[in-house]
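A protein chain is absent from this complex, but the other protein chains hold their places.
For reference, chains read A, B and C in written order, and residue numbers begin at 1 within each chain.
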Amino acid sequence: MAEILVTGFEPFGGSAINPSGEAARALDGSVVNGDRALGVVLPVSWADSHGELYRAIEDVKPDVILCLGQSGRGFIALERIAINCCEGPDNEGVEGSGRPAICGAPDGLFSQLPLGCLKDAVNRAGIPAEISNSAGTYLCNYVMYGLLHYLREAGSDTLAAGFVHVPSLPRQVVTGKGRGKPSMSQDLINEAVRVMLSTLG
Amino acid sequence: MAEILVTGFEPFGGSAINPSGEAARALDGSVVNGDRALGVVLPVSWADSHGELYRAIEDVKPDVILCLGQSGRGFIALERIAINCCEGPDNEGVEGSGRPAICGAPDGLFSQLPLGCLKDAVNRAGIPAEISNSAGTYLCNYVMYGLLHYLREAGSDTLAAGFVHVPSLPRQVVTGKGRGKPSMSQDLINEAVRVMLSTLG
Amino acid sequence: MAEILVTGFEPFGGSAINPSGEAARALDGSVVNGDRALGVVLPVSWADSHGELYRAIEDVKPDVILCLGQSGRGFIALERIAINCCEGPDNEGVEGSGRPAICGAPDGLFSQLPLGCLKDAVNRAGIPAEISNSAGTYLCNYVMYGLLHYLREAGSDTLAAGFVHVPSLPRQVVTGKGRGKPSMSQDLINEAVRVMLSTLG
Partner (left out) sequence: MAEILVTGFEPFGGSAINPSGEAARALDGSVVNGDRALGVVLPVSWADSHGELYRAIEDVKPDVILCLGQSGRGFIALERIAINCCEGPDNEGVEGSGRPAICGAPDGLFSQLPLGCLKDAVNRAGIPAEISNSAGTYLCNYVMYGLLHYLREAGSDTLAAGFVHVPSLPRQVVTGKGRGKPSMSQDLINEAVRVMLSTLG
């Protein structure tokens, strides 16, 4: 029996909910394709998100790691690369200021997920998915970069690891900064995550 | 007890499904807020759609008429005006060619729905909705124009009537012409329609 | 020798310039295809814009009237219809509040320009142009509605009259509300206007 780690984020930017954190919570404790899933919600914090991710990896020693975050796009976005650059204010008001995610580490790190297979599997389930060439420079990219750097440094046995952006929820695009953006319901997001985990299992 | 008529469209443009027709079907025979709803699926046909709409109105003598169609936008779009212009090929391959919807009739006809109220009600249900200033020049606009012209000519007692565009379904934006467009699940579309009918009832 | 009236708008929304007003100024006093052009800059005012437009029409008795306004789109947008609805605050802070442009007047009024011919002519000059089905509900739509209503009421001999949206200027999309929007240089906008006037002459 394999171990699966799914992470999402807490809400940020004034929103009361984050569909990536909700997906991690929904998966937590469930069995996908015979494998046990642990769901963890990470803080939107330059200081703490890497530490909490690494602690979960050390506790679980997962075979599969799928990190999730919220985007403004209408499809499941399978991120190809994380970059060594941090921008924007986290939930504690700390600015990324263009600093590297990890000093002296490579400029970019490729996902360790079979992106084309995952895209096809999600699409076959009737859910829009695309491979994306940029995870941005905010906390999503930071956690993806930290994940991939940690696994390389650890010489880890993890079989598959990477980051996927999920759309905002319908209620998040009614007013405020999200208004007018595309969205996806939580049910469909959770289904897409389950399809990806089954494909990786 | 009031009578409600909800129309949607059959699939078009190579798609196997149309969420507006599915919503009309899902509502058919149900009771919303104590009112009886009839759901009708109209053909994507310059020749036949007006006739089938008028027949349904004469049969049901509805107090509320909500016509639905499919758009490429990510929100429920409450259409403000229908215009007297037809463009694009219908399901029989007949071109609109810029002809008027109804010869000698006004250039534009305003919706007879309380657009602001409906937008607020749908938004309160956590579903994105906006007032739209153009229903395009295809069959959606044509049915909206025919509806509003018929009611004016008939000196009708109908209390509320108009047209609402709903998003494409997630499975419709996986490949083909819809790829990359925003979408909304059928459940949420149907809920938005129910909220609008309750508001009008 | 025919008379041509070209109108544009003064700046609004915090901008220091309006490419539609600049185009009207650039055309003013010039001869296009043997016809004399008068350029007028209208105020962004619910109270005064109709009056100033009508005064210019009565002074010039133009054969061709081309009203211009600024949009957030990247192409020359040939507006098909003006609608009888006013929204948003003008330069004096007066709100449109959804009031009709002209009480008791029709819901919509079609342009009196040969839209397809103008689109083709502008495109042949290597400048992107499209027919648009909505001029919005702000001052642009209001002036277009006023223009078309006036000509119908006056039983006017004007041969061609309508409204065209032009893109923002590059400098207007560097920061602020326009940031990230498409743009077009003033030279190209002026050339597009000259091509349209030549086509109408």
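By our rule, a contact is a pair of C-beta atoms (placed from the backbone, for glycine too) under 8 Å apart; a residue touches a chain by one contact, two chains touch by 3 or more.
This is a predicted model, so every value here is computed, not measured.
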item: Shown chains touched by the chain that is not drawn here; value: A, C
item: Omitted-chain contact residue, chosen from A:19, A:69 or A:136; value: A:136
item: Contact residue for the chain not shown (choose from C:115, C:160 or C:173); value: C:173
item: Option from A:109, A:129 or A:169 whose C-beta touches the chain left out; value: A:109
item: Sites on chain C contacted by the missing partner chain, in the whole complex; value: 74-75, 123, 126-130, 169-171, 173-175, 179-185, 187-188
item: Chain not shown, touching residues in chain A; value: 80-81, 83-85, 98, 106-110, 116, 133-134, 136-137
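Please note the rule applied: only the chains that are shown with their structure count from here on.
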item: Centroid spacing, where centroids are CA-atom means, of chain A and chain B in whole angstrom; value: 38
item: Centroid distance [mean C-alpha coordinates] between chain C and chain A, Å; value: 48
item: Touching two or more other chains - residues of chain B; value: none
